[in-house]
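Below you'll find the structure I mean.
Yeah, one chain of the complex is gone here, protein chain that is, but the others are all in their spots.
Chain naming follows the written order as A and B, and within any one chain the residues start at number 1.
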Amino acid sequence: MLKDHLFPKTIDEALTLLKEYKGKARLIAGGTDLIPEIREGLPPFEVLVDIEKLKKLKTIREESKKIFIGSGVTFTELEESKVIRNRAFALHQAASLMGSPQVRNRGTIGGNIVSAQPAADGALALFAFDAVLEIAGMRGIREIPISQAYLDIGKSAINPSKEILVGIRLNKLKKGEGSNYQRFAMRKAMALPILACAIFVQSMDDSITSARIAIGPVSNTPFRARETEVFLRGKPLTAEIFERAGKMASEEVNPRDSRLRGSRIYRKGLAAVLVKRGLQGVLANIG
Amino acid sequence: MTELKIIGKKVPRHDAIEKAFGLTCYADDFFMPGMLYGKVLRSQYPSAKIVSIDTSKAVRLKGVKAVLTAKDVPRNESVTRFGQTHAMGGGFEGLYRVLADKKVHFMGEAVALVAAETEEIAERALRMIHVEYQPLPCIFDPVEAMKPDTPQVEEGKPNIVTHFEVVKGEVEEGFAEADVIVEHTYRVPFVDHAYIEPESGLAWLDESGVINIRVSTQVIEHFRTVADVLDLPHNRVRVIGTYLGGGFGGKEDITVETFLALLTSRTGRPVKLTYTREESILSHSKRHPYVMIYKTGAKRDGRLTSLQAKLVSDAGAYVYLSPWVLLYSMVNAAGPYRIPHVRVDGYTVLTNNTFTSANRGFGAPQVCFAYESQMDELAKQLKMDPVEIRKINYLRKGETLATGQVLEHAVALRETTEKAFQAFGECTPGKGNLKIGRGIASGMTSYGRMIFLHDTSRSYVSIELDGSVTIRAGVQDIGGGQASSLCHIAAEVLGVPLEDIKVYIADTALTPLAGTTTATRQLYMSGNATLMAAREIRNTLLKKAGEMMKMDPQRLDLADKEVVDTQGSGKNLSLIDAVKACASDGLPLYHVGLFKAPFRNLTQYERIEGQVFPDFTFGTHAAEVAVDEETGEIQVLKLIACFDVGRAINPSSVEGQLEGGAIYGMGYGLMEEVIMEKGVTLTPSFSEYLLPTSMDVPDVETILIESGEGVGPFGAKGVGEPSVCSVAPAICNAVYDAIGVRIYDLPLTPEKIVKAIKEK
Partner (left out) sequence: MNGKKQTGKEVVLKINGKEEKVFCQPGETLLYVLRNRLYRTEVKEGCGKGDCGACTVLLDGVPVDACLVLAYQAEGKEILTVKGLGTPKNIHPLQKIFIENGSIQCGFCIPGQLLSAKALLEKKPRPSREEIKRAISGNLCRCTGYKKIIEAIEEASEKISHQ
């Protein structure tokens, strides 16, 4: 049973509270994932430490080579940010497609990452950008690439009873770089994706120098189609290559049969289509 | 006929005004001092013996005021009734069991009830009730359940609840004559009504010990069953129906009423019970899944010769309205077509799935999916246009259905199809993987109840001394303007503006009973009752006015709160003066209109023959879809609904029903399915059970035809259910047009499309 809900005024205060409660406290920001869990009576924590109002976590700022996104930035704020739209397009797309307006107005990118769901739209985009997470703990700040943040379904490497995800850094898209997000769901709003993929491509003179493809939900954590990424290196940005990349990605992913989400075969087929379309989309907005 | 003043005009509904301000109180919006919260403990198995129930811990929890099980229910078993006054036989009454007793029959069946000071305490108490179950063999497939050696769902009763047949001519002869025959098996799933307002009610004992139940319900007449269950006289249970946040047939059965009555009776305190969404999806009735094996034959020129169908519906664990729904399917199974030879065999079968009952369309949407898919399949084989083949076979007024029911009123099918098709306009161009297709489907859906139910409705209308008008009617308003349409009718007849009319609804103690809000019957039945009552008062007033004005009452009319001379003499009399004169002479200024639907008694229920329904509403849906061949995604680009509505009492309301029904049908066609696996619901909330959102809907165009030949007031027909039935097959036919593959089971999921394309 919840005993208290506290509002620290700074990140340090929040960390101190977490330490005080020895694992019995849990961070909350928007609460869109956590509040339904509270309703179910699930979580074993006793105290909420609310960081929603901390201004430091709410910024989106351009640094010299990177973009910093505070963990408290909501999906609506992400969607409406010009910086994100211009410099990290796949994240803009992902933010605009998830949930409903009401959920986007409250859900934060930090909460999205820490909930460690393989289908989380925002997180998938960040995987494609190879984002780096800045985490504050009692011992100071540490940084981990987002690929290391997911341990299992619902299990994050960031412990919300001990540490605070402060923000996310990703490289600003440069000339020759592009990104795209593709999402397929059973209806056009308020639906978890059957399959989604985020793609980042670096190119030079019409040929791909590197690519990152993040797909979910096809396993316990967001999935990087590394073989397909390797295949794309050095290849031209043509429809034929996109088609082949799609097929490779389809072979790489290994979703299980799901009565709700669809069969393994169907979802593998979808992966081929979405990767292909994602690459087409990247081509359309390469800087 | 004199021009109508309000009927036919787009007028705001009185309830819409209150709803826009957030003033309307729905069932969960009521609170009473000392109120307790009720909760229901539900079965953990789809089929199990209840070895023991230990409530001792729950009873001792502080704040718990009652814990009840089957042994605490005075009469735990009775029969399901829906306003029928006499025993029907033929499977029309099923077992109604309040709480599971020796066994549980479906997952989610109610096993125990708790009332406590807070919801939280009540929930904790539920967890403290220890039920020992011994799982029993189960059966989940209705076709399997028909076989002799399968587990019996209800001890001592065969799983096959009812078998009906329709026989016309000799089907084998018909198939021999046919030049083409198409045979397919169609399947439709469990779906949920998904009203946004979950089931809810609040009950209390008044000062004389009468059980009062305020509840979101389509049928206040359940007060009789509640009284029987509690072993009380009928006049000591009162049901007050609130304005519903949607019904669609899901609040047609008893939901929370009996639970509330038991808990308030035991505790002596008011008790509120509101289902969570998960509880609603888990435990309330679902639409019947059907397996439909169809064989249809036609001659080369397109004329149908023969139709044979076997229908098997999944009744779930309790009978409820399954035989009724099946009967509707039987009458509708051959569609609105002229077919010399027809044989339909229908079965409804018990399984350990969630029980199934009424859902908008009531057995008609299921068979419409089958027969309208069949029509397009025939068209394909005959290389005929789908519109043409239908026009050749549509029934006309005066002809009969396969059951022998004569279609006594307008049958506007040809017109609805032509107009719907015309409204398509220019075809949207396809692009790359997006293939565009168009399809149509026609439907016939009854309105008004089956005529052997001796359906009646009552409406009390009175005019007050100041000229304002009061209506009291047992009508349950599920959001379709059931209450407001009565006001429109009274306004028309009495010449009083809508603002001066007040309607009180749905109170078994205070309003004359109007019958169920089901079967698209309220406008027809209660509208007519109100019309009768208003006309009585009108006649009284005009007679008196005629005396006062020294004129023949025949030339007088009521308009704008005045008695006017229609022949232009300019003489008039204020309504209030006429009212006062009547009152002073002791003339009644009120009347209870009793409208009786025509009825006949069925002597047997095995073979469905003759008139069963008062009338049908005919219409056609036309759909244009874009199918993404790579992902299987179907987008409905255009959806046109053209219906003969008889007379549009309030065109806004009628359009609203057609638009809403179109999307209700579209959800059925594309995305809705309560997935039950071995009796377990895998779509427990609105995250998994998907309804169309605003971003999924096409622009729905509605085209109203007014033949004036409905049996409702002013020639109106009902549209609430007809608006749904032909949508899914229209979409399915459009998908076929787009990609050349047909899907035989709903919903048309993207995966099914991709799979079908691959297999082509």
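As a working rule, a residue touches a chain if its C-beta (ideal position, glycine included) is under 8 Å from a C-beta of that chain, and two chains touch if they have at least 3 such contacts.
On a predicted model such as this, the values are computed, not experimentally measured, just so you know.
Among B:W204, B:Y243 or B:F714, only B:Y243 touches the chain that is left out of the view. Among the residues B:E659, B:E709 or B:E751, only B:E659 touches the chain that is left out of the figure. The residue touching the chain not shown here, chosen from B:D15, B:E536 or B:E706, is B:D15. In the full complex, chain A touches the hidden chain at residues 1-5, 7, 28, 30-32, 35-36, 38-39, 47-48, 50, 52, 76, 99-103, 105-106, 188-190. Interface residues of chain B with the unshown chain, by the touch rule above, are 10, 12-13, 15-26, 28-29, 31, 193-198, 243-246, 248, 274, 276-277, 478-481, 650, 652-653, 655-656, 659-664, 685-687, 691, 693-695, 697, 699-700.
Quick note on the criterion: only the chains that are shown with their structure count from here on.
If each chain is reduced to the centroid of its CA atoms, chain A and chain B end up 44 Å from each other.
Within the complex formed with chain B, the residues of chain A that make contact are 184, 186-192, 194, 259-260, 262-263, 266, 269-270, 273. Listing the residues of chain B that touch chain A in their complex gives 630-633, 671, 675, 677, 682-683, 687-688, 690, 692-696, 749-751, 754-755.
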